[in-house]
Each structure stands twice: as C-alpha cells, then as structure tokens.
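Let's turn to subunit A:
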Amino acid sequence: MSNLLKLSDVTKSFAGVRALRGVCFGLSGGEVHALIGENGAGKSTLIRVVTGAHLADSGTLQIAGQTIIRNSPVISRSLGVAVIYQQPALFGDLTVAENIAIALEPRTAWRAIRWNKRRAMARELLARVGSDISPDAEVRQLSMPQQQLVEIAKALGADARIFIMDEPTASLSDREVEHLFGVIKSLRQRDAGIVYISHRLEEIERIADRVTVLRDGTRVATHPMSEINRAEMIRLMVGRESSAIFPKTQVKPGAAVLELQNVCCNSTGVHGIDLSVRAGEIVGLAGLVGAGRTELARVLFGLTPADTGRIKIQGRTVQIRSPRQAIDLGIACLPEDRRKHGVILEMPVAQNITLSSLPRVSMRGWLSFRRERLIAHALVDRLGVKTASLSSATGTLSGGNQQKVALARWLAIEPKLVILDEPTQGVDVGAKSEIHRLMGELAQRGIAILMISSELPEILGMCDRIAVMHGGTITSVLDREKATQEKILDLALGLSGRKEAVPA
Partner candidate 1 sequence: MTQNALNSVTMAGGRSGLMMRLLPMSQQLVVVVLLAIEIIIFSIVGRNFLTVENAFEVIRQNVEIGLLALALTPVIVAGGIDLSVGSLIALCAVVLGMSWQDWGLPLGVAVGVALLIGTAAGLLNGLLITRLGIAPLIVTLGSMSLFKGLAEGLMSGRAPFTHFSTWFNELGNRYLFGFLPEQVLIFVVAAIAFGLLLHRTTIGRTLVAIGFSFDGARYAGVPVCRRLLLVYCLSGLVAGLAAVIYVARVGEANAGAGRGYELYAITAVVLGGTSIFGGRGTVAGTLLALFAIGILRNGLRLADQPAELAGVLVGTLLIVAIIGNKLINQLTDLSAGRTLSIRRERGNPT
Partner candidate 2 sequence: KKEQAATVSSPVGKQVVIGMVPKSKGDEYFIACRKGADEAAEQLGVKLIWDGPTEPEAARQNEVVDDWITRGVDVIAVSVENKAGISTVLRKAREKGIKVITWDADSESDARDYFINQATPEGIGQSLMDNAAGVMQNKGEFALIMASRTAGNMIAWSAAVKARLTEKYPDIKLVAEEACEDRPILAFNQASAIIKANPNVKLIMTICAPGMPPTAEAVKQSGRTDVKVIGLGTPKANATYVHEGVTQAVILWNSVDLGYLTVHAAKALAEGRLKVGETSIDAGRLGKIEIKGDNVLLGSPFRFDKTNIDQFNF
C-alpha cells in the first residue's frame, strides 16, 4: 500500500485557540481512514491544514511522498487532493456546472471557457453521485443536501488519489448516503485513500478501515476498525463513559397541541398535510431529502404561510402568517441551517438567547440588561453551553454549542410546541446526547415536539410516532412499535404507503 498522506506533529492555533497540538496522521492507498472527535476537536482544522486552507504553525506535511513547505489549495490539489468541506464552499450565484468546473479546470486566467463541455462534465459527475440536479441550476436555489451532493460531485471529478470528506453526510438522507458509500467503495478499489469525518459512528463502523480519534486538538488514538467498537470510540472522543444515546423517556401524551387538516402551501409544494402532535409527545418527521420536511416546518412557523387547510393550536383554529405570530402562539422552531438562521454569529450569546423573548427582558420596550443576563445565565447553565462569557460572540463557539444557544433561545419563550429541524446535525455524540436528554425533559414538562431528522436511528430512538413524508405530503404515520428502518425507507421512497396514506 502506497503512503499517500503523512502529517507529523502538526500544530495550529488560532488567536487564542489551540486547535491542533502535535497531531500525527497518515493515509495509505485503498483505505478509508475515519477521523472522529467532538465538536471543536480539530478535525476540520486538521484537514484544512492538509488542503492548504490553513497553514500549520509547525510540523511536517507530506502529500504523495512529497514534503510540502508552504501549502495552498492550489498545491494540494495539484498533488491529487480532493476535499469536501464541512460548510459547502460553493458559489451561490453561479450554476452547478460552473461550480464543478471551477474546481476542476486549470488555474490559468487567460483560458477560454467552453460551456457545453462544462455542462456535460457536470451532468456526468452528478449522475455518479446519483443525483439529477440540472447543471444549469443556480446553486443558491438548491437545498442544503443538494449542495452537499454538488460538493461531492466536485470532489469526485478531480482525478485525485486522496479524498477528504468532512461530514459529507451531515445533511444527507439514507438514500444519498448509501450512494455515497457505493462511490467510496469504488474509489477504494481504485486504490485511492479516503479521510472520512463524521459524527455518525454507525457510518464509521460500516466503511472505515482505520479510526483516528482527536480530542482537544490532540490525537488520542489510532486503531484498525476491527479492534475497536462504538463504545470504545465514544469513550476516546469524550474522554469518559458517556450515557447511552437516545434516552427515550416514556411520557403519557396529553391533549393535542397541534392539529393540521389538509394544510397546503403551493409556493413550497407542501400539500394535504394531516397531522397532530399531543402534549408531551415527540413526533418524528422522516423522509428523503426534498420530501418537504423543512418546508412543512417553515409553514408551521409562518415563514411561508399556508394557503389552505386548517391549523389548530390547543384546539383553537389559528392563522400563522409570520414567525412573530407563531411565537405568540407558543411555537418554537429550531432551523436546519444553524449558522445562517439558528443563531446570529456576531451577536453575544446572551443577546442571541433573549432575541425571541425580548418582552421578557424589557419593560414597555426598555431593555433591562440585568434581567437579560439572569435569563441567559440560567439557560446557559441548564443546557451546559461551553462559552467564554455571556458576551462573547456566538460565532466563536463550537457548532455544537452554537446549537445549544439556538435551543436556549427557544426555551426562553417557554413554548408549547417545539419544532426541531435536524437538531443534532453535525453535532458530536456528547452534545447530541445532551440535546436528546433535553428533548425528553421538555416532553416530560408537557411540551409537544415535532422533530425532523435524516438519521433514522435517532428518529426510531426518540419518537413516539413517526410521520413519513414523500413528495411534499405525509404518506403515513407509524407508531413507535410498528416502525422499522426498512418500513420507513419504503414509505420514504414512495414504494409502499400509498394505500395506508391518510386521505388528503
């Protein structure tokens, strides 16, 4: 096996933060080398050092046997490194074809563009990741998962031997994940090496040959997959025995909090939605990418108001025309895209937390900074947010902690119904189990929860009932007992379910 990648005691720190401390890492042809660790452990930073997005402070880097002095995205690429970054690095205003082409074509500025060639190439690559996105679509009109797919296609296109994937499946649903794994296998046969980062350990178990665990910027262990199990991985990542994931707490559901009857929203393609969520109940929304789960959440939160149908909150028929109204009705919504919608990165933690409950921290419109600090402090403690202070910019927190801040904001309004859109996406096991624990706690306090997740184990583990969406509508609702991975997948794929589909 050829040695593709070799890092030895690489160190990298950002003003203040020591992101990497003397990390060693290797990758050889034909293997999938998984890189795991909690949020902020340094995974992304490590791979950004390899790709030249960041320059290491010290340590040596060898790509394909060559020692790199001053790395850069261009150099690493020329040496056959292809990368899928955690935040898709795409050009929203440009077409899919061009996004892919820019990554693959030579760097020279005085080069003629051949558009047809670009389109053809894009179509071919997208097909390989099993997607039919039009090459002429503008990327900014694609959903997050679709953008992920473009990223993957981009990486595949490069005739690279080193593939680096930073949480590629974070927003993908099982079908695309399967496809990706297929691709990875074929790459592996071609004797390429893959560095695979994910917070989903079952994925790791399936495809990885080796696992390296990072904690606080140091490498704690590297093991062949055969010699390590999930519990061990978690222990290494977290540095302590972690509570079981999905701690489902049994709650006796109360009266219906949310009732939907034939809700339609033409602009988003959501139609014929019938669903009810009772107090203390956790209802899961499963489905493939683009099934319309997030769209439904947006309808309920008044971002794209429903055109027809009836929405009842605690038995009262209501109109939800704006998020403001939704909040006044006691509806909270944790959005899918944390960094864009979930929190305001530049704002201090405290201000982020109280943003949706300003009436509670003010008298007749006058802010009371004391109350703000009190409320924020209380929630920061309750959720165990790791932050330097209440007044540090939320953007300086790790994604997982940003997610907790976003959640805290919604707890601050003391909601009746909480909509969670991919609440644990890209969140590490530690933070993840805390978020799950919190969900249980909320349920016990009689709050109704509607959770969207692309991670079936999570759905199966957490939910009392599971509504499966396909093509913009709910094809069927399963009870916890009846639900199995296979069944849900069938329904999600629209193979079965038509018969049991609730009449619209």
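Here is the rule we use: a contact is a pair of C-beta atoms (placed from the backbone, for glycine too) under 8 Å apart; a residue touches a chain by one contact, two chains touch by 3 or more; residues count from 1.
In picking the candidates, the idea was that all candidates are chains of the complex that A comes from, given by their letters.
Here the structure is a predicted model, which is why all the values come from computation and not from measurement.
Here subunit A touches just one chain among 1 or 2 in this complex, the one numbered 1. Within the complex formed with candidate 1, the subunit A residues making contact are 14-16, 303, 322-324, 326-327, 333, 335, 339-348, 351, 355-356, 358-359, 362, 365-367, 377, 380-382, 384-393, 395-396, 409, 434.
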